[in-house]
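These notes are about the structure you will find just below.
Left out: one protein chain. Kept in place: all the others.
Take a look at chain A:
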Amino acid sequence: MDNKPATRVGQMIDRIDGKVFLVVSFLLGLLVWQLVSMTKAGAVFAGPVDTFDAFIQEAKSGRLLEHIYASLFRVLGGFALALVIAIPVAFLMGWYRVCRMLVEPWIQFLRTIPPIAYIPLVIVAQGVGESAKITVIFVASFLVMVVSIYQGVRNVDVTLIKASRVLGAKDRDIFFHVIIPASFPFILVALRLGLSAALTTLIAAELTGAQVGLGQMIQEASLYFRMEIVILGIVMIGIIGFLLDKLLLFLERRLAGWQEVRSV
């Protein structure tokens, strides 16, 4: 519990529902945004009203949905592919020394390279189509997830492994009944990290060339100085990231509620 002020006002504030604060905080944010757009910065910084108009316009024409769909498809495609491959690779690395010794140095090395650095390489190799974008997103989120899941596998409490052995568990049982459930919270953390990496990379990939997508929408609008559309794009990306993260948090609460210390 946080330290509660003992004053009357403090107690009143404590009684207010958290949702109320959420609304207040949101309105304050809008207000700041509005104020900023009314200053000199407003030339670049379109205000909430203009942005909302742009939203209605783009949504009506169906273009916005098209952009969102294209971007989501790439993110989720690259991310899902990365997850499906990261889980077995991470478990193999955690479980077999040989695998760990051979693979880990490469992963640690590649992980330090920002994905933006190899976007040109991928585009030259695969063109500007969908596969190039999915490849870049895949690589970025794979590297983040494999490291995080692998750490989870390595961090499984050895006493739990010992406890299962003396109850008669063989290697196979330990893998399925101890290692996997014990690293489950790390898998969920990996999902969140991987998703955020996928989003970051998506925009970078789309900015360098795409027919459609939120990144492309921002890029094109900036050429024509349509700042309200640029900001609309940024806000949409934020909302998508926020919602996906909330979804994963919800999953975590549902599936890993047994955890002693919550990683939230």
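Some points to look at:
Methods note: a residue touches a chain if its C-beta (ideal position, glycine included) is under 8 Å from a C-beta of that chain, and two chains touch if they have at least 3 such contacts; residues count from 1.
One rule holds in what follows: contacts and distances are computed from a predicted model.
One subunit of the complex is not drawn; among "ABC transporter ATP-binding protein", "Transport permease protein", "NADH-quinone oxidoreductase subunit E" or "Carbon-monoxide dehydrogenase large subunit", its UniProt record names it "ABC transporter ATP-binding protein".
Touching the missing chain, out of A:Gln108, A:Gln211 or A:Gln259, is residue A:Gln259.
Summary of contacts with the chain left out: across A:Arg111, A:Lys162 or A:Lys246, the touching residue is A:Lys162. Which of A:Ala46, A:Ile119, A:Val178 or A:Ile203 touches the hidden chain is settled by the complete complex: it is A:Val178. Seen from chain A, the chain kept out of the figure touches residues 157, 159-160, 162-169, 173, 177-178, 181-182, 184, 256-260.
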